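Only one protein chain is missing from this complex, and each of the others stays in its spot.
Chain IDs A, B and C follow the sequence of writing; residue 1 opens each chain.
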Amino acid sequence: MRRFLVRRFTQAIVQLLLVGSIVFFLARLIPGDPARAALGEAATEEQVALTRAAMHLDEPFLGQFFGFWVRLLQGDLGTSLISGRAVMQDLPSRLGNSLELVLLALAVSLVAGIALGRVAATRADKPSDHVLVAGSIFGISLPVFVVGTLLLLVFAVLIPILPPRRFASPLDDPVAHLQILVLPVVTLAAASCAVITRMTRAAMLETLNADYVRTARAKGLVEKRVIKRHALRTAMLPVVSMTTVELTTLIGSTVLVETIFGWPGMSSLLMNAVGQRDYPVIQAVVLAAATIVILVNLVGDLVVRALDPRAEDN
Amino acid sequence: MATAPESLAQALPGTPLVKGAGRKSFLKRMVANRRTSIAGAFLLLVAIVAMFAPLIAPYDYRDIVGRPLTSGGPLGIDDFGRDVLSRLLIGLRTSLAVALSAVAVAGVIGVALGLVAGYVGRWVSTIIMRGIDVLLSFPPIVLAIAVVAILGPALVNVVLVIGVLYIPRFTRIVYSQVLSIRSMEYVEASEIMGTKPADILVKTILPNVAAPIIVQLSLSVSFAIQMEAGLSFLGLGAQPPLPSLGTMVGAGRDFLEVQPTLLIYPSVLIILVVLALNVFGDGMRDLLDPRHRT
Amino acid sequence: MTTGTIPSDPILSVERLSVDFQIAGEWTPAVKDVSFSVAKGEVVALVGESGSGKSVSSMSVLGLLAPNARRHDSIRFGGTEMLGLGEEALRAIRGRRIAMIFQEPMTALNPVYTIGEQIIEAIQCHEPVPAAEARARTLELLKKVGIPEPERRIHSYPHQLSGGQRQRAMIAMAISGSPEVIIADEPTTALDVTVQAEILELLRRLREDLGSAVVIITHDMGVVADLADRVVVMRQGEVVEEAPVARLFSEPRHEYTRKLLAAVPRQEPGGHAEPDAATTGAGGGATLRVADLEVEYPGRLGRKGFKAVHGVSFTIGKGRVLGLVGESGSGKSTIGRAMVGLVRASAGTIEICGQDVTSLRPKELRGLRRKYSMVFQDPGSSLNPRLSIGDSIAAPMIVNRYADRRAVHERVLNLLDQVELPTSWADRFPHELSGGQRQRVGIARALALDPELLIADEPTSALDVSVQATVLRLFQELQDRLGFSCLFISHDLGVVELLSHDVAVLQHGRLVESGPARDVLRDPRTEYTRRLIAAAPVPDPVEQAERRRLWRETAR
Partner (left out) sequence: ACGNPVTLPESMEAVRPRPGGPNRGGALHFGLSTDPANLDPHVSTGSASDYLRQLAYNGLVQYDGSGEIVADLATEFGWTDERTYKVRLRPDVQFHDGSALTTDDVVFSFRRMMDENTAATSGPLLDQVASIEAVDATTVVFTFKQPDVAFPFALAAPTSNIVSRKWIESGANTKTQVMGTGPFRFVERIPGVSTTFVRFDDYFEPELPYLNGIVFQPMSDDYARVTALRTATVDMIDYVPATHVGVITGNPRLRFASDKTFGFGFVGFVTSRRPFDDVRVRRAVAMSINRPSVLDTALLGNGRPMDGALMPEIFAPYARQLDDSTPYDPEQAKYLLKQAGQEGLTLPVVTTSSYSVIARPAQAMLPGLRAAGMNVNLTQQEWLTFRASVAAKTFPVHSWGTAPKFGDPASLRDFIGGTGTFAKNLDFQDDRIDDLLDQGRRTTDPALRNEIYLEAEKRALELVPMTYTVRREQGEAHYRYVRGYEHPPKGAWTATALRRTWMEKTA
């Protein structure tokens, strides 16, 4: 176990080095000039060129590259080329806000998705299964921005019970914070909940046929427990490995959710930074996101190992 | 000598190599299942419509045929004065072409990687799975913008981008399934016969991990349709005036209160296609599972 | 029609039971009009042909059949009609009042829970027992069924146990609720005779102490003779004869019963004709040579591993059959699996046809693989559930490009026929077969390529004696014709003596005795072997009663 963790953490460092390096070059491969973004539309090419130089973007590539890593290792994530703010000043709160959304949405979709998937599987081909299939298709087929917009239209304009209030940080005003949290979380969770429902259903249909489920019944277990402990538990394996993928999908979807609901998260920071070619911010956000994804995958793998003793012996 | 069709027959458990009396063929069983066959027929219809969309469409999807945002024509006129039905048909074609091929790319590569990683283990799986993590941790926009920049905005590239982005969905799920299946005795039995590892993966393990893959396939199509829309906004993918269902939904959103049909029609079409795919996928899964044969 | 002791007070009675399965859209009968009953404190043995509907009938009782089944008429338990009983009422009976031991313990145990967890769950589901007490009871149960080191095994997952250990875990689970009726479907197939004797003793005690009724399904006539009060003989889904055990053995009425009894292999002098030295001499070279083999299973989560095989060496000459016997969990399957590379030898060499397979690269090994094949101990899990049995049998031929499509087809049908399965079943799937039928599919698959070396792990454990006889005859015939070498793992000493030239006895992963079959079995040198032989039940109630008494004396 310890050895496994040590190995995985070493791998994670290599992965982050890789992600950081790729994003460093990829960001600079994207045409468009941060100096232009910093100066606005009206600036002349001469002005842009001067600002480029002032941003040290004219320096040799490799120098910039190593400079980036050296500074990073010293704990310096850099300063935004555009706003002049230190990345560290904004990143933690942005990251926190996004994670709050994402993790809540993930929790909601896991709890609801597994429950619904289980219902669908145990009532396979009965009306409630059909309703769930259709419902999840609805959740999957509608793009995030449509779901968000519809929710806004319904709950903010038509029946204004959840108007798009100003963002309030949970520390300042927890009640308001919870209130504004509802719509974005629901929007985010809609699709992934549906995915998890479908995955759970499919996996459970497999396991429900297994002989050990028959054994569990023969023991006299309550059907609920047969389902939960025996059919569902083994069906969780694909669901767990899907969850980590779902998490990244959720992180991706926050881009839209954050703009629609004015949620000051990491994705809108990244979107802005990409739109402005704000390289230090792009790099920092991507690295932060990558760290999270890699960690979550690690946790997912640990869960799989815990769930399936056979997985480990290999 | 065994030839290719035999191995194929082996890969598909529904088609017995050794046929006894009274067993219905795969196709027959499919037809026998009402829901699956309705979904299949619908998909076939969709495919045909998509293929011949330009012939079926009442108008050129680019032409101004009426006052913007009015209800002329069969399904109304969009904000640019174009016929909605014609655009739906062409949009369907674009979306299906992109989404299906992207999912195919992702599915084939993703499943293959997952199988190999799960079966071979050791450093091979380390490299594959950690690489998948790296891919997963990459924000799609950065990748997408970079790809347009490097490869240009062709529709093929959007297939590539979506395909690559969706690989992890398949790899991770297949990987975890293979881990629990590879120690099954029937896999070992296959090994002892001297089956080549590739054949074990494809013929023995793959059919037994098919269920989550099928679900994933049918779901991914829906996401790919949406992602194409998102990417075409970044200049990757269907460029106006060529419509896709996803971009039509996006454009319809602005007129939600003025002319909701602009949002509703393409959404409904996406929902129908995805629903049919899922129902069909479920049916296929049942067909592939001998325990569901009745 | 039955004479003799009609039980005064049948606790469980099956009346005119019919079960049909829907296969490919058609209803196929599996059990027709079967009636039998069992009274409190009585042991009824269900015997009969493999596939005759024993498991199906017994699973009908608790409503545990696959969804593609339909049942008719009546099963009464006490005063209740079991057919059409509500889920809740059925649940209250399951496990608590009627318990079931399933035939194939590998698939019947949940792979992701330790056996301890599974047994504790069974205990706690009917009684609110505190966790510590449940654990204590579980340990006691494990001890009762003779699992060594229960403290350690309680944390083992099913795949970490030997076949017999799994089976005993299954039994422990079933008896945990002290049920009124125990339905035991081939409970001792994977057990060596000593353990089997203990298990039978256990069942007997349950009957005596708790007045439990036992329905035991078995093909081992020795077990029948040992345990049963009454015997129901089934064939092709019907009951052909029912009789008190003594009468059945002394004067079987139905022709099938007679055939059955006749087919029992007995340890008689001259059971196996020693093949003449000319064909089997050392000159032919050894097909399999194992030297100082050691196998260690890794421990979970960095815990200490478990050494299952200690320095085992043996040789199988060309055309020879080595019978490997030994108590359950002694490492027989592990050795077999090491031969074919399914577990890694941590030390020692394994030479097959002169090549050391422990050091071969995968590709070279694959070339060698068509020369040997294996029959797995657990027939259920060794068949790909998504391949029809025909395809499963054809697989090795296709993999090794044995012949063209038509020839393969022919051969598959031929093999099915040889193992006494209807050729029309080629496109059935494993879950549609009975345990013994699945086992025969495994055998057919192993024989498909005419291997030079066969590793057969309990190949006939699930077969009734008549089919077993057919299979053994087939074995012998092929062996005579093709002269393949065979590592024959079995706990049935009668079969071993019948088939093997040499015998090796394994205990705790160590070879304790080996030599020509007759010498070892007739004149065992070690105490362990002697006990093994003494424990084997004989198919004669009277003689077996006597033997049991003797065995008890030596054991205590």
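We take it that a residue touches a chain if its C-beta (ideal position, glycine included) is under 8 Å from a C-beta of that chain, and two chains touch if they have at least 3 such contacts.
The structure displayed is predicted, hence computed values, not measured ones.
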Interface partners of the hidden chain - shown chains only, full complex considered: A, B
Out of B:Val49, B:Ala149 or B:Val268, the sole contact with the unshown chain comes from B:Ala149
Have a look at A:Val131, A:Leu153 or A:Val182 and name the one touching the chain we're not showing. A:Leu153
If the missing chain were put back, which residues of subunit A would it touch? 30-33, 36-48, 50-51, 54, 80, 82-85, 90, 94, 149, 152-153, 156-157, 160, 163-169, 172-173, 176, 259-262, 264-265, 268-269, 272, 275-277
On subunit B, what residues meet the omitted chain? 62-64, 67-69, 79-81, 145, 148-149, 153, 232-235, 239-241, 253-258
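Criterion: only the chains that are shown with their structure count from here on.
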Please work out the Cα centroid separation of subunit A and subunit C, and write it as a whole number of Å. 51
Taking each chain's centre as the mean of its CA atoms, how far is subunit B from subunit C in angstrom? 46
Provide the list of subunit A residues touching at least two other chains, using ranges where the numbers run on. 209, 308, 310, 313
If you look at subunit B, which of its residues touch at least two other chains? 180, 183, 289, 291
Residues of subunit C touching subunit A in the complex: 62, 64, 87, 91-96, 99-100, 102, 104, 107-114, 121-122, 125-126, 157, 159-160, 170, 173, 177, 298, 300-302, 380, 431
In their shared complex, subunit C is touched by residues of subunit A numbered 1-3, 209-212, 214-223, 225, 229-230, 233-234, 307-310, 312-313
Okay, in this complex, where on subunit A does subunit B touch? 11, 14-15, 18-19, 22-23, 26-27, 29-31, 133-134, 137-138, 140-146, 149-150, 153, 191, 195, 198-199, 201-203, 205-206, 209, 237-238, 240-242, 244-245, 248-249, 251-252, 255, 267, 270-271, 274, 282, 285-286, 289-294, 297, 304, 308, 310-311, 313-314
